[in-house]
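Following this message is one structure expressed as structure tokens.
With one protein chain removed, the remaining protein chains of the complex are shown where they sit.
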Amino acid sequence: MIWSLLLIPAAAAAASLIIRGSLARRVVLVAAAAGHTAVTLAAWTARPKPLLNGWLLLDDPGLLFLTITSLLFLACSIYAFGYLAGDPGGKQQDFVEGLLFTNAPQAIFCACLLAFLATMTLVTLCQHFGLLWVAMEATTLASAPLIYYHRHRRSLEATWKYLLICSVGIALALLGNFFLVVAASNPGTAGKSIVLSVLIENGQALDVPWLKAAFLFFLVGYGTKLGLAPLHTWLPDAHSESPSVVSALLSGALLNCAFLGILRSYQVCAAAGEADFCRGLFVLFGLVSIGWAAVFMLGQADFKRLLAYSSVEHVGIMALGVGIGADAVFGSMFHAVNHSLTKAMLFLAAGNILAVYKTKSVGKVSGVLTVMPATGMLWTAGFLAVTGIPPFGIFLSKFTIAKAMIDQGKTGLAAAFLALLALIFAAMSSVVLNMVHGRKSAEAGAGAKPASLLELLPPAALGAATLLLGLYIPPAVSRLLHGVAAAFGGR
Amino acid sequence: MTILLKLLNTAAGLAFAPLLIGVINRTKAWCAGRTGPPLLQPYHDLRKLFRKGAVYSESSSWILRAGPVVGLSAVVTAATIIPFGGLPVLLSFNGDLILFAYLFGLARFFTILMALDSGSSFEGMGASREAAFSALAEPVLLLTLAVIAKYTGQISFSKIFPAIDFGYWPKAGPAFVLIGLALLIVFLAENARIPVDDPNTHLELTMIHEAMVLDHSGPDLGMIHYAAAVKMWLLGALLTQIIVPVRGGGRLADVAAALLAMMLLAAVVGLIESSMARLRLQRVPQLLVGAAALSILAAILV
Partner (left out) sequence: MTNSVDILMITLVLANLALLGISRLNTCIRIVAAQGIALGLLPLALNGWRPGWHLILFSLLLIGLKGIVFPAILVKTLRDLKTSREIEPFIGYGASIAAGAVALVVCMWLGSRLPRPVDVSSSLLVPVALFTIMSGFLLIISRKKALTQVLGYLVLENGIFAFGVALVEEQPFLVEIGILLDVFAAVFIMGIAIFHINREFDHIDTDKLSNLRT
């Protein structure tokens, strides 16, 4: 069954390169997404058997992140169906600078989307650190052409930054890989195997200095991909210049996969007894990320960049949660789920707004609730969800993390955490509320047409999911989340 | 007997130095398809210069007259320190390496002073360039001396050179190749050869070393040219005896082999000069820093 998880998107990617008709290609895209989701949901009932001598295995964390990725991709592919259909083709005029540009061929777009899904699936399945590295680099390479969909200078600049910074980061993670092998070379370990289960089993026999160096390189290397400050410099550019579908996937799915890479190495360190060292680093990077994001969200003039910095903030919260330990790890994993759903919803709604208003500048957008009521409601609901207003899911996760901090007596840390969150709420609310209320601005004139179902249904479904999770966590989901938290040193 | 040999050591250098320049010029002419000047032409030029009278500017002081003398005496003193062809040296003590490098520094200092003293702007320009480039070349020379001192464990030329033989190749071959390259670059830089400086240029704006002696004539110019030739000989002796330490064939054969190596070095320099153009002035510091990096690497390896 694991083969089908990988083969469905890979074969569909190859097919979409060959298929000529636009409609057929889009149908293949949605069908592949649906098939992938079906197999993933089937895996909830019966875990598939491991492959390649235990190198590919679906354990609890893998299943969680795979499900998030798959559901998100399904929603985005449905949105993309309508998005690609509405693409006028030929030369278009750029919103910001008025340049003429074309879009990339849709065949490449669809093929890269599906390849992206395949590589992310591989990341969630990998138990061997070397193969994990290969999959991570492959996600970078598969997603770079996606950022360069609108072929103009700004997206090219964003693509170049993304390619270079993420490749350099992942190269550092390769060095971490080699250090890990050296750490596993002590006598008493089962050879120099770097399969996760073997490393955890022989945790006490690992060489500690080399292991700590390896973790550091993994943190910095995969942290670049994750978007931890100060390694996040590619994130705002890439998320703001790519199409909303791609931004949603980058924020919702790719960041999670990068986080999984770091967490795998954290598991090995914990098995070797170095969990405190790792947790301190997680708290440090998490807090810096939240602070950095807060500073850059104040007075932000571009609403897609605002969402990108919000992603940096939430990544910081997830890292902080794992760093605190105990209940906060559960909160962090729950946060991962809800953040993906909410951020994707926000990006898709932002895409709708962009299509009508034709500007990314906050000052020029107003009156969204009057011009596009459905999208306006989704945008506002998304804002409330992502800043942690009950009854949405993110409130629960942030509350859990803060409570765990206070339980451990780290009241100073909790106070700083809550203060930064309040700052972010203030920054975001000023932007969002200015956009949705008020009179219809001039930019909205010509483009307002009734929003199609394909544009509204995916974000609405994602929003409903996060609302549902905030009110009631199904027992199966709760069991899985607790299992994942236990794997990462929590409860 | 040994005192004769020591004097022969110094005398060989002093006598054969202008021949090097003759060989270089002849090689360049041969590469260009000409016959070129006779091999002994530099000797004739020196004889002509020493018979002439000198003209001194009224705005110059005693430094203009003292510069060539100090330069020549510094270089001749250096010739008494460095052994050649296995012959014993006149002067030797621990640390004479440093004296060797700083005798060149003394000569250079007085050359720069006398160039500034002449009051001509071309000479001042040449002096500033010379100061800048030798500031980069001197550390390279000292580093290479440090490398051979570290390799042999001695700090006097008279003990270092006998300790270097062809056995260095398996032991520290790469390091010696690197310092050979670095020393070659220093050789070209200190002796005003292409690619650092064109000795045949007649455009003052492109000169470095030649510009500094524009206002000298007669015996002074003769002394300057002769000192430059002896400096070339000394640096060449350092380079060839480190890279091709021929030993053990008896005294006459050793000296003959060393002489042959020097002439070969002169021919190589002639070939380099014929095949390259001079570097832009901005690139010369990069070349010298590159040489410094090579010698640092050699120091690490040895």
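Letters are used for the chains, namely A and B, taken in the order the chains are written, and counting of residues starts over at 1 for each.
Methods note: a residue touches a chain if its C-beta (ideal position, glycine included) is under 8 Å from a C-beta of that chain, and two chains touch if they have at least 3 such contacts.
Since the structure is predicted, the reported quantities are computational estimates derived from the model, not experimental observations.
**Q** So one chain is hidden, and I want to know which residue out of A:Thr159, A:Asn352, A:Thr400 or A:Thr466 touches that hidden chain in the complete assembly.
**A** Residue touching the chain left out of view: A:Thr159.
**Q** From the list A:Asp237, A:Glu274, A:Glu313 or A:Glu455, pick the residue that touches the absent chain.
**A** A:Asp237
**Q** Just to verify: which one of A:Met1, A:Leu17 or A:Ala171 makes contact with the chain not shown?
**A** Only one listed residue reaches the unshown chain, and that is A:Ala171.
**Q** Residue-wise, where is chain B in contact with the chain that is not depicted?
**A** 169-174, 178, 285-286, 289-290, 292-294, 296-297, 300-301
**Q** List the residues of chain A that touch the chain left out of this view.
**A** Against the left-out chain, chain A lists 128, 130-131, 133-134, 137-138, 140-141, 144-145, 148, 151-154, 156-161, 163-164, 167-168, 171-172, 174-175, 177-178, 181-182, 185, 191-192, 207, 209-210, 236-237, 240-241, 296, 300, 305.
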